[in-house]
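Notes follow once the structure below has been shown.
In this view, the complex is presented without one of its protein chains, the others remaining in place.
To keep things simple, chains are lettered A, B, C and D as they appear, and every chain counts its residues starting from 1.
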Amino acid sequence: MDLFFQQVLNGLTLGSIYGLVALGLTLVYGILHVPNFAHGAIYMVGAYVSYLTMVDLGYNYWVAMACAAAAVAALSVLCERLVFNPLRDAPPIHDKIAAIGIMMFLEAAVQMQWGAEFRRMPTPYTDIFNIAGLTIPAQRVLIIMGAFSLMAVLHLFLKKTMTGATIVAMAQNREGAFLVGIDANRVAMMTFAISGALAAVGATLFAPINLVYPSMGHLLIMKAFVIIILGGMGSIPGAIVGGLIIGFTEAFGGFYISTDYKDIIAFALLVVILSVKPTGLFTKGVR
Amino acid sequence: MLKIENLTKRFGGLAAVSNVSVDFEAGKINAIIGPNGAGKSTFFNLVAGAIAPTEGRIQFQGMDITGMACDRIARLGIARTFQSTMLFEESTVLDNLIVGHRLRTQSRLWDVLINSKRLRDEEKKCRARAEDVLDFVGLSHIGHRLTADISQEEKKRVAFALALATDPELVLLDEPAGGINPEETIKLAALIRKMVDHGVTVCLIEHKMDMIMSLAHKIMVLDHGEKIAEGTPDQIKQNPVVIEAYLGSDDDAAA
Amino acid sequence: NETLNIGFTGPLSGGAALYGENTLHGLQMAADEINDNGGFAVGNETYDIKIVSLDDKYSPSLAAVNGKRLVQQYRTPVIFTPHSGGTFALQAFNERDNFLLMSYTSVPTVTEKGNKLTVRIPPTFTGYLKPFTKIAMDRFGKKLGIANATHDYAKYWTKTFVPVWEAAGGTVVADNPMDYNKSADFYTGVSKVLAAKPDVLFIGGASEPTGLVARQARELGFKGGFVIMDQAKIGEMAKVAGGLKALEGSVGVVPLVDYHTPGSDAFVAKYEKANDGAAPTSEVAFNYFGLYATVAAMQAAGSVDDAGKIRAAMAKGLTTLSAEHNPYGVETIDDKGGMVVDPNIAVVENGKIKIESLSEVMAD
Amino acid sequence: MGALQKVSGFIMSPAMKMLLILLAVLFPLAAGNEYQIYVMALAFVWAIAVYGMNIVTGLCGQLNLAHGAFFAIGAYTLAILTVDNGWPFWPAFVAAGAMGALLGFLVGVVSLRLKEHHFAIFTLCVGFIIYLLMDKWESLTHGTLGIINIPAPHGFGLVDFTETTPFYYLALVFLVLSVFFASRISHSLLGRTFLAIRISDDLAASLGINLMRNKVLAFVLSTTYAAVAGALYAGMVRFIGPAEADVAHTFDMITYLLVGGIGTLMGPLVGTLVITWLTQSLQSLEEYRMIVFGPLLVLLVIFSPRGVVGSFTAWRARRRAAAREQQARQTASEKVPPQAGASSIKKGAGNHA
């Protein structure tokens, strides 16, 4: 039973991070219809910025997180301005290739600047709680709480604030949004900024239990895509639930079936779900 | 020729077409009118097999085609145009049309790989058919132009030609004169008449009343998915229900 | 001086870039030293070395393309590559194109298939298996949990290690390798292995993720020992795992800095001086040695471009190699082209690395 | 006729095709060294796979992100049959193509129910599953170790395909065949059928085209191309591992396609050659070349969305149309007084309203 709950905890940890990253991806996808393959690299840059502010400059963890969020948000906005905005009328395949170009660039740039070695980011929260046979490192609690509160904040932001509403409005009817005076460029930039900041925060939360290196975003972005397809592109609850589904699949599949095969299990799950429901779990039937 | 019984289509809670029964005769021009969102295009989609009805039956030339796949229905002889014209913009007009006759050909991959006689014959046939229909719609002179470069009205005609290239018995035209100016509209009406003269049955959706009233043999009026009237243009013009729902009344104007 | 081009093809971008860079670094270091000392003489000619490095992203076909390019465009008589895939791809034509393949991989098949112009730079790991088994089993018990990586090298290790462990009376209670490069988190995999209550965990892949696995095993309450596959270096692991304490009871290869032979000390000192005190990895050291061994073989063969002769003279060359250029103390090369070394073993005891020599362990 | 037009006319002519083939045949003689021949041969092999992708993505409009995996399936089929089962090269080669077709059919039937991005990401996942299977299914694929000592194509005692130049010619033959079939397909009724599907599923279906059957056909064609290319690749590099199925290869191929011109006949070849040689010439930048290459890709996609060949053909088609129009107008004004035909042309050209 302990082991079962241990896997629940693992699933939650993974699911939180996946969800957070997928959320940024789905936000951009739902509103701007940009399949941003560079999102994994953006996440990676987030991890590096935190690492540098924390380890090299000696700032506090939370300051590092804020710096990473700000820097990566700016980077995302830059990508939007320089690449995706000029491509907004191009066929989607062009966006994909451009995003891959960005990804290559970011990885190479990071490697050039900081080398390819694995780095380990320390965390100030090193306690490990042992409750009823369950091992719960503080950082993991932080990840889960951080991710879920961020999701909640994002949800409230989108639902309750005027600025958030402009993002949703844009997703639901672009021209309608223009007509009430919403500035499309502003919303596009804001969306990219939020998406980048989410990735950076996700990276900062996750990095302490993992390693930081230039290609760290590769598999994550694959999974994030799986998640947003699974949850329905552009759907926020879809991204969260999708993240949890994949997280739990990996934890339970990895534990009860085989760790070596856990990725196959996750991807096969997607194939099965989409074979049954081709538009994902959370897309509405209309349109 | 086309017999519809109790046709209903629901999208979630919305009945886009609800319990419509109607008969369209061969060799005639049948019009469908109604306010925006009345379910006209949906009705076409149902007949053409693009979507499956929730309830009801569709019979074409005595054969039950309810729920049949789109491409089979096309092979049975129902062709259509779309409300927004779709063509391959990067190739020439003639190249666009050649594929229209594809459904009357048999060539398979194998024929293509060995460039069989059958394929060559059929390609010739398709090209000939494309030239025919292009001539029919009066556009022979622009066959070589890029589709992206021709005018809106010409595109509509090309779309007609594409539908005709399938050798249809019945053609469904969704707002063929949408976005076409009055002068051209008259020419387009003449073209539609010519199609009927050549033995094709036409069914069209249109908001341009002058055109409809002068062209149609029979009009069906839809509103909120329901058939609210059916009859000759004169009957429809007088029908108070239609006037209220769609046409607007002269009395209103006089009052 | 004449310039002699020496080729390198390895991953310099992508996921394996670090590994590739380290190996290249070793070559470059040796080349710079040789050049700074005025080159090396073969016959009447003195040569400077130029390392021509090409990126292959760990792809065999790109390695083959690079190999062709190196041989034909840069006329390199010797090509170094740090991966088995690249080695296999290059072996398709190295005999025909007459270049010596210096392969930095421990996968035994690269030399077993009888390629006449291949040298395997690192020793195979087989020498470690028995002492590792003995040390770990004596101290912690007979139940082994496998949680190492899934790449080719790790698989070889597992395949050869398990029979040895079982022959010594041990059992394998859990077999759950994990993809060290792709996994986001090892908690699931590690807890699965720990659920079988092993006494000893067999781990290993690249050093840092291995350290992470060890750390998470400790977090999850594992108290036993680790058998560490030789690819991972205890020193580097410790940085990630949370100090040597976390690795208490580990048995693995000796970090070069702890070797303390004259050769290794000289090399480590040199490296640390040039790199702000950073410790050299075995990738650097072996490839550094590899280039010196090549040069020595060239001198012994009296030729810089006849690959066959150079290969034949490799054993003779090794005898002339000075200790400071041979940090691991490689003694000779076997018939098939594998370097032979008597390995030392590192055991972590009371938070310190303790060196045991192979012969001592087995003598007990 | 301007000189420019003459040149562009020549580029499209059959004579040009002969010239290209001649150049390709002479290339090994002109090449400075074997390495260039080797790179060229490898590029040809990739180009064959890219031609496959062009059928399903360029013509039929379905972005298949499992393409690299099918390439690997071809390579593995050949390797497993020859190395583990002792088949001779050529039967195994045929089997590899057939395996590509068979698996393509199975995957196509399931995945083509999805549309657009869903299809793309679905195939991305299928590709990843295929990769993982190659990595994990050790008893069949040798797992991460890969398969070594794959035989080179059998030369029947006449030629030795382990040599670079003969292999180059072999690849060239397959490439020419591939282009030939691709051209047959794209210019035939079948190609037009695919094209209609690319414009719109609805339009195609309303023209009586069976969507599923044709999409699956396009998909199977493309996977067959990929598998054949993969098998050739295995016979050339003679070692394969799971990395062959990495999505990176798929993205590479999309890049080739986009750079050359998606949906065009010569685009796949041009794109593959351009990028291959560009990458080779950027090698001197070593690990930093992506810093140049990434932005280059972005700029290309933004400023030349149709690719090299696409931009050229679009430009030429427009010129030709204009020329013919002028001709038509001239003859019309010469012969007949501006009547029905001619006047409506004018109207069309001058005032679209």
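Definition applied: a residue touches a chain if its C-beta (ideal position, glycine included) is under 8 Å from a C-beta of that chain, and two chains touch if they have at least 3 such contacts.
The definition used in the following text is that contacts and distances are computed from a predicted model.
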Which of "ABC-type sugar transport system, ATPase component", "phosphoenolpyruvate--glycerone phosphotransferase", "Phosphoribosylformylglycinamidine synthase subunit PurQ" or "Branched-chain amino acid ABC transporter ATP-binding protein" matches, in UniProt, the chain that is not displayed
"Branched-chain amino acid ABC transporter ATP-binding protein"
Which of A:Tyr59, A:Trp114 or A:Phe178 touches the chain that is not shown?
A:Phe178
Full-complex touch with the removed chain, picking from B:Asp149, B:Asp174 or B:Glu230, is B:Asp149
Consider the whole complex, including the chain that is not shown, and state which of A:Val168, A:Ala268 or A:Leu281 touches that chain.
A:Val168
Which positions on chain A touch the chain that was left off?
162, 165-166, 168-169, 172-173, 175-184, 186, 284, 286
Considering the whole complex rather than only what is displayed, give the residues of chain B touching the chain that is not shown.
35-37, 148-149, 151-152, 178-182, 207-208, 244, 247-248, 250, 252-253
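Going forward, only the chains that are shown with their structure count from here on.
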Can you name the chain that lies farthest from chain A, using the mean of each chain's Cα atoms as its centre?
B
More C-beta pairs touching across which pair, A-C or A-D?
A-D
What chain lies closest to the overall centre, CA atoms only?
D
Taking the mean of the CA coordinates per chain, how far is chain B from chain C in Å?
73
Roughly how many whole angstrom separate the Cα centroids of chain A and chain D?
33
Report, in whole Å, the distance between the mean C-alpha point of chain A and the mean C-alpha point of chain B.
47
Going by the contact rule already set, what residues in chain A reach two or more other chains?
107-108, 111, 260, 263
So which stretches of chain B touch two or more other chains?
none
For a test of understanding, state which residues of chain A touch chain D in their complex under the given definition.
35, 82-83, 86-87, 90-94, 96-98, 100-109, 111-112, 222, 225-226, 229, 233, 260-261, 263-264, 267-268, 270-271, 274-275, 278-280
Mind listing the chain D positions that touch chain C in their complex?
32-35, 38-39, 42, 135-136, 138, 143-146, 148-149, 162-164, 233, 236-241, 243, 248, 280, 283, 286-287, 289-290
Listed in rising order, the residues of chain C that touch chain A in the complex are 13-15, 17-18, 21, 150, 176-179, 182, 184-185, 187-189, 191-192, 195, 206-209, 211-212, 216, 219-221, 239-240
